[in-house]
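One chain of protein is taken out of this complex; the other chains stay put.
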Amino acid sequence: MKRVFNALGERLNRISSLKLTLLAVLTALIIGALIIVASDVDNLQNGDILGALSTVGSAYWALVVGSFGSLRAISNTINSSTPLILCGVSVAIAFKAGLFNIGATGQMLAGGMTALWVGFAMDGPGIIQVPLAIIAGAVGGAVFGAIPGVLKARTGAHEVITTIMLNNIMAFLILWLLKTDLFQREDRTDPISKLVSTQGRLPRLFGFLDGRADLIAHIGFIVAIGAVLAYWWFLKYSSTGFEFRAYGLNADAATYAGMHVKRLTVLSMTFAGGFAGLAGAAEVLGTYGYASQNFAGNIGFDAIAIALLGQSTPLGTLIAAILFGALQAGGRQMQTNSDVPIDLIIVLRALIVMFIAAPLLVKTIWRTKNASITVGQSFRGWGS
Amino acid sequence: MSTTEIATPLMSLEQKKRSRNVGLSLIFLALVSAFFLSARPGDAGFKLVESFTLVLPAQPFAQALAVVLGALGAVQLYRGFGKWTNVMLAFATAMFVVGFLAWATSGGSFNLTGMLQDTVTRSVPITLGAIAGILCERSGIINIAIEGQLLGGAFAGAVVGSLYGPWFGVLGAMAMGVGLSALLAVFAIRFRVDQVIVGFAINFFSLGLTSFLSQRVLTPHPEYNIVKPFTPYAVPLLSDIPVIGVALFTQTYFVYISLFAVVITTWFMYRTRWGLRTRAVGEYPQAAGTLGVDVLKLRYRNVWIAGAVAGLGGAWWPIGTVGRFDQNITSGRGFIALAAVIFGRWHPVGALTAALVFGLAEAIQLKMSNLDTGIPSEFLLMAPYIVTLVVVAGFVGRSRAPKAAGQAYDASK
Partner (left out) sequence: MKLELRAITKRFPGVIANDNVNLTLNTGEVLALIGENGAGKSTLMSVLYGMYKPDEGEILIDDVAQVFSSPADAIAAGIGMVHQHFMLVPVFTVAENVVLGVEPTGRFGKLHIDEARKMVREISVKYNLDLDPDAIIEDLPVGVQQRVEIVKVLLRDAKVVVFDEPTAVLTPNEIVEFFEIVNTLVKAGRGVVFITHKLKEALSVANRIAVLRRGKVVGEADPATASESEIAEMMVGRPVQLTVEKKSAHAGEVVLSVSDLTVIDADGRTHVEGVSFSVHAGEIVGVAGVQGNGQTELVEALTGLRKAAGGTITLDGKDLTHSNPRERHHMGMAHIPEDRQRQGLVGGLSVAENLVLTRYHDDQFSHGLVVNWDAANLVADSLITEYDIRTPSKETGAGTLSGGNQQKVIVARELSRDLRLTIAAQPTRGVDVGSIEYIHSRIVKERDAGTAVLIVSTELDEVMALSDRLLVMYRGKVVAELDPKKVSPMEVGLYMAGSRPDGVVQK
């Protein structure tokens, strides 16, 4: 009897956590609306509050239409979500082992460049080149990701600092690489890379539809879903996954239990780097077909928000990444349709993360009375 | 029972390792001087004052430098410098930088004093950001949000400064910093949300909001984004000292304020009741709490002050330099400030030192682009980050951070 009650209790908890998430999104949207209205200086100066409000309506409508309103919108959402999912898993897997990977950006750049090299150095056949290039991306990211892991294991240098530093180092390294003869496009003087050969591009997801060149989503999305599944399997069934979880929750107990915690530190950062490297490969081989200095954009940082939002679980991370991807795709539409700058999306994401992390606050705002959800401590302090 | 525990030895293993690392780095720098820096003949001219240019023959200087650094390294490895280690290190680093500059300039000349002045100027936002970090972390709150506070400060400084003049701009920036840190305080202290999560969210929030408003409001209304920046103020007498006068005492108010902030924070942190309580709360809040110290109130207050300091640092961009706000104008300096906190071991003077290193690297990079050295500028741009990486990994290591940093305080536990 008691067991039944417990199971029921857990089920209810999960429902309330979903409800809490929805309330957090709703709260964020309301604050976003206030920001849109308050920043509508011209309309407000004319006293045209209705005009300001109608901007909110058209902006949010564009968000919906731009993310899920058409096949093209869905393709855009998928395309934006792909690197977010992969980097989200990168940050999440490190979180699971108790490490904070701020370095997804740098790892993504590293992986993107190695994938790119395979991408233009070979010319088909695609069936060999594409997998090879993707693997090269994972390896490049993993090697670069291993650096902060090794530094932490050997010297105790905190990964928050080392990954931030490595992001900056990688950014300049890319800038330099893109000007070398090896990478720079022959007829260009600005930092831009050679093109990935046609055989080396990731096939488009909707390639079977004729005449829809605007559907840019590529099979990188399938790689991303595969990565989520791999992550899920790893946590649930592998002994290393069990070690990650134990180490992340209680490092002392993991040491006591005979786990090789230094090896786990290096391994978790290597895996994290590998997933981020895949994201770089997907962007370079799929979305762009070449590399520019900024192809990683803000994705590595967004991924932190995604992993936090998804509580580092495989499913949670996937859903959070798709939500963020949809906001990204919708945001572009919003900027075109209603001249509300796409940067609003960054604000919305920040608010959502804040509210999810503070269930107590959302409960206070909406006066709900449900059990709490926990994001858990992600940070062990600056000590070793 | 006597009050002496098991005797502590002269030097711990950690210290030994660190001291060995110092020695090895010196040898490494000596080798760089001997084989790399001495490879370019020619004289290097360093313009110190208008009428005097110091001429250093690059090659002999590099060779001499190699000998000196090698000797220092050998002594360090053999017996160490004890309490003089830091002085020795500062001297060695400075000499190496001079050697590097001589190598880079050989056959030409450049304005050394100007570069030093630039170094100090550029260290301002990093110093102030780091002090904001120290104020929070010493009382047990991790402040990852320095970047966001700097950015918010820069935005508010530009807008308020455009409307009401630069001094009000500074106040506006500080108010914005306080506002953003109040967000951190409420979430981290009242709602006990993971401090790193809130910090990151605030960074995004600040980046998003300032970019959004900049595009939506400042672009169509450029009159809100034009400040009259501070001009350098030459301190009477002091500014007449050669070299130092220009580098330190012919600066905008921001430099003087940030140096003052370092002094005052150090004094307060180690000599006053507030400092004692702050450090106690950052190390072991329960100990302070059970003695009737209001832990939460102290944390709130420190986080607010930190916000004001960071906001001030943000005002440096529009009011100390360019006179306007641009999207993401801070471009990661807040994270550098965070590194400076750790680099400087949670001490204001240490943070200032770190900030000067970053400032120097930025300044050198700017000068280097005028000189043809054969090194791609990207590698010079990378240098400060590599230095931080090496320092954090090799010398700071598992250094003593405030123990309670990152943990929410619950009075009933």
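Order as written gives the chain letters A and B; numbering starts at 1 within each chain.
Keep in mind that, in the parts below, a residue touches a chain if its C-beta (ideal position, glycine included) is under 8 Å from a C-beta of that chain, and two chains touch if they have at least 3 such contacts.
Predicted, not measured: the structure shown is a model, and the values here were computed from it.
When the full complex is examined, the chain removed from view is found to touch A, B.
Within the set B:L26, B:A173 or B:A280, the residue that contacts the chain not displayed is B:A280. Within the full complex, the residue among A:V223, A:A246 or A:A291 touching the omitted chain is A:A246.
Although one chain is not drawn, its touching partners on chain A can still be listed: residues 2-3, 6, 237-240, 242, 245-246, 249-250, 252-260, 376.
Touch with the hidden chain on the side of chain B covers residues 1, 3, 5-9, 11-14, 268, 271-277, 279-280, 283-284, 286-294, 400, 411-412.
As a working rule, only the chains that are shown with their structure count from here on.
For this pair, chain A with chain B, the centres built from the Cα atoms lie 30 Å apart. Only residues 35, 39-42, 100, 151, 154-158, 160-162, 164-166, 168-169, 172-173, 175-176, 179, 301, 304-305, 308, 339-341, 343-351, 353-354, 357-358, 360-361, 375-384 of chain A touch chain B when the two sit together in their complex. By the touch rule above, chain B contacts chain A in their complex via residues 137, 142, 144, 187, 191-198, 200-205, 207-209, 211-213, 215-217, 220-221, 327, 332, 335, 338-339, 342, 376, 378-379, 381-382, 385-386, 388-389, 392-394, 396-398, 401-407.
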